[in-house]
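Sending over a structure as structure tokens; questions will come in a sec.
Every protein chain of the complex appears in place save one, which is left out.
Up next is chain A:
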Amino acid sequence: MVIPNKGSITVLGKNINKNSEYRRHIDYLPQIANFPSNLKVKELITMIKDLRGSPSASEHLIELFKLEPFLDKKLGTLYGGTKQKVNILLTFMFDSPLIILDEPTSGLDPISLIRLKDLIQVQKNKGKTILITSHIMSFVEEISDEIVFLLEGEIYFKGTVSALKTKTKQPNFERAIASILIENHA
């Protein structure tokens, strides 16, 4: 989304500069779920499918997140949590090797949260690369293999959760992150 000043970015070994086809291999979940308010959920799903033109499977996700009763409702009338479910549905209905999730848990009820975790686990087991940003530490701890701790654009830590705990000598992940913060901003 941001155009690089210099250097190059490669996705699956291909330079992506001035090219939009690489996005076919990425499923992206935006942080804020805000959709055209006069479209129906069903129409939005068809629209995104239409735009991507890749094979997709939305039925089992609709069932998983119990979205059936909302399909004919307009997006403007949905609650935040339901919008987020639609958002997740739009992301996971494609089968791409890369998945980027920006704060996927926001507004979700506990049941959907568990389902989301399961979903991520299933995708992980398929050998996909998943990049998640989140500020909910318990979620990060549970789901991630490797964490990168960023603060104002700088990397403060990169490695596994247990490595972070040993490094900071804290027993608990949340405190370990907090200790990095305190060290640098005390």
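Couple of notes before you dig in:
Everything that follows uses one rule, which is that a residue touches a chain if its C-beta (ideal position, glycine included) is under 8 Å from a C-beta of that chain, and two chains touch if they have at least 3 such contacts; residues count from 1.
Simple rule for what comes next: contacts and distances are computed from a predicted model.
Only one chain is not pictured, and the protein name UniProt records for it, out of "PQQ-binding-like beta-propeller repeat protein", "Response regulator", "ABC transporter permease" or "Fe-S cluster assembly ATPase SufC", is "ABC transporter permease".
When the full complex is taken into account, the listed residue touching the unshown chain is A:34, out of A:15, A:34, A:129 or A:184. Among A:26, A:62 or A:147, only A:26 touches the chain that is left out of the view. Remark: the residues of chain A touching the chain excluded from display are 1-3, 20-24, 26, 28, 30, 32-39, 43, 47-48, 50-52, 90.
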